[in-house]
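Left out: one protein chain. Kept in place: all the others.
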Amino acid sequence: MESLKEKMMHTALLLLTQKKVDVVLGFQRGTIPMMSQPILISHPEKVDQLHWDSFCSINLANYLPQRKDKIAIFAKGCDSRNIVLQIQENQIKREQLHIIGVPCQGMLDRRKVQAELNDRLLLGVRETSEHFHLLGEGFMDSLERSGYLQDNCAICSHRNAVIYDEALAEPVLEQEGVERYEDVKAIEAMTAHQRWSYFEKLLAPCIRCYACRNACPMCYCPVCFVDESTPQWLGKSIDPTDTMTFHFLRAYHLAGRCTDCGNCEQVCPMSIKMRQLTKKLEKDIIELYDYEAGLSLNQRPPLDTYRPDDPQDFIR
Amino acid sequence: MVDRVIKKTELADFVARLVEKYRVYAPVREQQTTNFREISTADQVDLSGANTTLSPKSLILPQSETMFEFSLDRTSEKAGILYEIELDPLPRLIFGIRPCDAKAFELLDLNFSTPSHQDPWWARRRQITTLVGLGCNTPCPTCFCTSVGCGPFATEGLDVLLIDLDKEFAIQGITEKGQRLLDDMDIKAEASATKKEAVSAQQSSSLQSIKSVVPTEGLQDHEVNALFNAEFWDKVQFACINCGVCTFVCPTCWCFDIQDEVLKNNGLRLRNWDSCMFPLFTLHGSGHNPRGQKLQRVRQRFMHKLKYFPDKYHNGVACVGCGRCVQQCPVNIDIRQVFLLMNNFKI
Partner (left out) sequence: MENPYLPFPVKIDSVITETEDRNLKTFKLVFLNSADGEKFVHQAGQFAELSIAGKGEIPIGIASSPTEHGHLLFTVNRVGVVTRALHQMTAGDVIGVRGPLGNWYPWEQMEGSNVVVIGGGFAFTTLRASIVYLLHPENRSRFGDITVIYGARSPGMLLYRDELVEWNERDDIQMHITVDATDDPNWKFDVGFVPTVTQEKAPSAKDSYAVVCGPPIMIKFTLPILKELGFPDERIIMSLEMRMKCGIGMCGRCNIGSEYVCKDGPVFSLAQLSGLPGEY
């Protein structure tokens, strides 16, 4: 991991001194363990602020829409897929971007690690390829990465950038034979009634802070439907109907657009597992259209295309 | 002063007696979060964790509160007229509230109970709520309460303070309301119960474990416009994704919105938590928005807490150092660093 970080600094330095880009979008070390902060670097002398570890999960594509400058961006597999989508949705132009592919071993879930700590004070985390080590006063725990990956990373099938101008390192092996939809299938198997109570319980803790929406690189509408006042689609209280409407509509709005980057779950202060909703739509889109979001600039998202010969056999 | 003691084995019984007289709210663990919920037995209570995920502010300022009710039935004389709704009059008790969260209520009193107006719901709930606090034996690494006029065993705002001494709680009745509660619950004051040494040992070990310190002494001397126009805001704001997590988990964020909701002919006027992080918060009908930019909103949140509020009320910053925003901000915008930037700002 250390070497990736050094390569990042080196790459950023070159790009900025050669004036190939105006700014570099990456991460800096967080102020607390297991945290990092997106950072924009525009001066070559600042590149040593760049940082990389397994807690850089925030999707940097989030910071692209409507930018006007030339940007170098470090992109994990998921970030790169969101960049593809944003280019297709005219949020950013391909020629504005210098995409640096970062092979990703999966991000660690700070909440899973936190649970392991049992209120012991964590001072730092050191990483090796298969393991990571929790360092604190009077303890060092060595844990296997695979047990603490973010849920989305554990089932990720695109760990390498799908579009890039340069790669930071050799690609990592993609995970083979992952079952992506175990949880979705379980929900599909429920009766309508069971499913409804399941969703009610799933979403009950929601406090409507909209962190899931704001952290999503595909949520950039100038006015979100939850904020519309004429007409007002949604009440502003925490009535369960409104809360569920928000989550369901958000998920539908991401049909064929979600790359399962997992940002929504990572940022949720109430630890709600709302990816089950977006994954169901991801699965449907694959089954109906044989399409996975953000893999290629040449393939339009199925829900924004129109073909006169579309059989439309789903309308009866 | 600490002059009562209750054994941990007696806690269940104590809680049972409280539940008879009060609606009791206490930290309850719910999968990955811990929050204040109404409880009926002691075994629901989880006092082991540090700060709860959400602050207990919703117990005084609910996320959604019904202010008035009305009818839109035009055949009724009362159509279109708003009527008050009686508030649940049952006395409430918040058990295991941390000193920082209790201090937050005191700070919010400055906003909700002013010389010219009193917020009726806030004032009423404050009146009927008793705060039984729990001192912090193991403050989080993100706690910086001692820098902002609070502390792991501070009593401001509390009626009773419990101090965990391993096998028992030492108890300090703070207000008259608190003393009365303890008397009612038959927990007697005894000279032998002062536990002086054990209590002060715990207090100093807690104090020592708070390593996080922020400066505040320079804040009031800065000219407001100089701070407002400081260049550092651009850096502070970049990573912000404009979610409302910081404001929702914060014990001293109180901003709210007022909305009507109607079902058929019956309507309610509600007030709901709002957030200065949302552009809609300040959007004029004309489309003009004084805080349309992310930078303006991020700056507003910090300026409000660390400059505007202290300037207005002369009662310190509107931050109690609970560290929730530091832990929960998904992009690690750390208020402790903003304290530093603002306090040490030089033109």
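Here are a few things to note about the model shown:
Letters A and B mark the chains as written, and numbering starts fresh at 1 in each.
In this text, a residue touches a chain if its C-beta (ideal position, glycine included) is under 8 Å from a C-beta of that chain, and two chains touch if they have at least 3 such contacts.
Keep in mind the model is a prediction, meaning the values are calculated, not measured.
Here the missing chain is touched by one residue of B:D13, B:D234 or B:D311, and it is B:D311. For the chain left out of this panel, the touching residue among B:N51, B:T129, B:Q259 or B:N343 is B:Q259.
Contact with the chain that does not appear here is found for just one residue of B:A42, B:I60, B:V236 or B:C276, B:C276.
From the options B:F70, B:F95, B:F169 or B:F302, the residue with contact to the unseen chain in the full assembly is B:F70. Although one chain is hidden here, its contacts on chain B can still be listed: residues 67-68, 70, 72, 79-82, 84, 111-112, 114, 116-120, 224-225, 228, 254-260, 262, 267, 269, 271, 274, 276, 281-286, 288, 290-291, 296, 300, 303-304, 307-309, 311-312. Within the complete assembly, residues 229-230, 232 of chain A touch the chain that is not shown.
Everything below uses one rule, namely that only the chains that are shown with their structure count from here on.
Here the spacing of chain A and chain B, counted between their Cα centres, is 32 Å. Put simply, chain B touches chain A in their complex at residues 30-33, 48-50, 53-54, 63-64, 138, 141-142, 238-239, 241-245, 247-249, 257, 259, 261, 270, 272, 275, 278, 280, 326-328, 330-334, 336-337. Those residues of chain A lying in contact with chain B across their complex are 30-32, 35-40, 58, 62-63, 111, 115, 119, 121-122, 205, 207-211, 213-215, 227, 235-239, 263, 266-267, 269-271.
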